[in-house]
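I have a structure I would like to understand better, so I am pasting it below and will then ask my questions one at a time.
Every protein chain of the complex appears in place save one, which is left out.
Chain lettering (A and B) follows the sequence in which the chains are written, and residue indices restart at 1 in each chain.
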Amino acid sequence: MTIIHSTAAELAAGIAEGRFSAEEVTKAFLDRIAAVDGLVHAFLHVDAEGALATARAVDADRAAGKPLGPLAGVPIAVKDIVVTKGLPTTAASKMLENWIPPYDATIVTRIKAARMPILGKTNLDEFAMGSSTEYSAFGATRNPWDLKRIPGGSGGGSAAAVAAGMAPLAIGTDTGGSIRQPGAVTGTVGGKPTYGANSRYGLIAFSSSLDTPGPVARTMLDAALLHEVIAGHDPLDSTSIPQEPAPVVAAAREGLTGDLSGVKLGVVTQFAAGEGAEPGVIAAYQTGVEALAKLGAEIVEVSCPHFEYALPAYYLIAPSECSSNLARFDSVRYGLRVGDDGVRSLEEVMAATREAGFGPEVKRRIMLGTYALSSGYVDEFYGQAQKVRTLITRDFEAAFNEVDALISPTTPFTAFEFGARTADPYQMYLADLYTIPSNLSGGPAVSVPVGLSDGLPAGLQVMAPTLRDDVAYRVGAALESTQEPRLSDQIPDVADKEL
Amino acid sequence: MTAISRDEVAHLAHLARLDVTETELDRFAQQLDVILQSVQRIGEVAADDIPPTSHAVPLTNVYREDVPVPSLAREDALAGAPDVAEERFRVPRILGEEE
Partner (left out) sequence: MTTATLSSYEGVISRYEPVIGLETHVELGTRTKMFCGCATGFGADPNTQVCPVCLGLPGALPVANAAAIEATIRIGLALNCSIATWCRFARKNYFYPDMPKNFQTSQYDEPLCEDGWIEVDVDGEVVRVEIERVHLEEDTGKSLHVGGATGRIHGATESLVDYNRAGIPLVEIVTKPVVGTGAKAPEVARAYVTELREVIRSLNVSDVRMEQGSLRCDVNTSLNLPGQEWGTRTETKNVNSLRSVERAVRSEILRQAPLLDAGERIVQETRHFHEDTGKSTAGRSKETATDYRYFPEPDLAPMAPDPDWVAKLKADLPELPRTRRRRLQAAWGLSDHDMASVQNAGAVDTIEATIAAGAKAESARKWWMGELSRRANEAEIELSDLAISPAQVAQLQTLVDAGTLNDKLARQVIDGVLAGEGDPAVVAEARGLAIVSDTGALTAAVDDAIAANPAVAEKVRAGTHAAAGVLIGAVMKTTKGQADAKTVRQLIIDRLS
């Protein structure tokens, strides 16, 4: 088993036991990046020097007999929406093309404290708005399974990096499905924790009440290990929950034993019907459901009648918050400045800068959000959407009175071709159909690779009660344990694919 | 209430300080209209007696103590600035007045 085929857990053990050095491990991934990222374009910035320095420091500690943390020396890629001190952070936008932050996000501080070499920053849809990474201002990322197709979004870079073996772990952020949907279409694991479980300090804000940083990995255990490194209360984030992180590592290990007797799973009626979903996706999902049943889980149907309003509510709440969050990009303190010719006023420079700095999807959402918040409309749009959130939360609560977790396909379609959904924005928004409800309720959800449809990966989503991330990890790991080999073990040989 | 007009889009663009082109105005008007049509559905179910949810996990009284912590070094604060003069952020002439 080569290094790039190893899981994060295996790498950590290997480093700790001295079977290979942290430097070797980091080098292996840097070499892989050099070999294939020219085609995949998952990375916007690679920090070989920084990553190797951290790796060498871990090796020095090991040589000195110092104890190593659970993921010490295991390399990681970070979605370029997360602020990293001294490393470019662009949010995949021309607005921040040359910005180097003077501070670290809290989750980066924790990654550094865990001594994980940061390989670099990964590509995304600009400001995390999109489902295909096509809206990156610096070029799209290609799905390693088929280079003519999208890797999902907004976190397509992190998912592609892990899927192509360029990083064993990555950080993503999930606002409407941006970790889970790329996970599903690239055959990797994507986890969205309970909102507030992971600090948002240092996450360039898109939708404040929905943004959640989370793990991207090849296995459930790997994702759980990363979750426990970054999760936990942060006094710098007022929305950070005080509870201890859910015991997801223990839960993943338990799930891997493949015993789900006594566990009751709910299939969401409204999603099971599969309207608008590709038949292949539904078929793959069904095999997953059967596999879970074989492990002893009781599968029942649960109706969540308000889930169909989740997408419209999301497309009012998220743009509203983002229209306000993105107002700070005004050419004054950082970022792009355009048109400052000594004649134009600040107001003109501001407008010219924002016009030039933001891409079309970002502008669309800013205007939609401005509309939804404007006086005369705010109650009808933003206000009503917040009520739908209450209804969806109640649907979840009612469901979890009957079942331990809910399951659904992660996303209605497999990786589509570039340009297939950019003409009509609403067609793109449909990719988030199944993932959005748990963003609105704040509950945890993970996407587990479940099979192939016409040769392209599909995922099964497990949704658990708020604060019970461990339940999602147990069920996801149990599903994973039925796959031999795991779908994510099939690292595509990118170089032989057509563009 | 949908059917968003070109003028309304222009007004929104001004509120959001976006210098949209004529072509963009038309395109956005049409795209926003489609989106607004689909989101209008939530009116069907959002009855008056339903309270809004603004935060997923309800927290209250999250504060910090009034104890100073080190600020950024000035060069770090100014490092990303497009234009600096006299240790301050320099901007071109401002037309509007302060609030």
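Please note the rule applied: a contact is a pair of C-beta atoms (placed from the backbone, for glycine too) under 8 Å apart; a residue touches a chain by one contact, two chains touch by 3 or more.
A quick note: this is a predicted structure, and the numbers were derived from the prediction, not measured.
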Chain A, residues in touch with the chain not shown (by the definition above): 82-83, 89, 91, 96, 99, 101-103, 105, 200-205, 208-209, 235-239, 320-321, 323-324, 327-330, 332-334, 346-347, 350, 370, 373-375, 378, 382
In chain B, positions touching the absent partner: 15, 17, 54-55, 59-69, 71-72, 74, 77-78, 85-94, 96-99
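One rule holds in what follows: only the chains that are shown with their structure count from here on.
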Centre distance in Å when chain A and chain B are each reduced to the mean of their C-alpha atoms: 24
Touching residues on chain B, where the partner in the complex is chain A: 1, 4, 8-9, 12-13, 15-21, 24, 28, 31-32, 34-36, 38-47, 50-57, 59, 62, 64, 72, 76-77, 79-83, 89, 91-96
In the complex, chain A residues that touch chain B: 99-103, 194-196, 209, 235, 238-239, 241-242, 306, 309, 311-313, 315-316, 323, 327, 330-337, 340, 342, 344-352, 354-355, 358, 360, 363-364, 366-368, 370-371, 374, 377, 380-381, 383-391, 393, 424-426, 429, 440-443, 466-467
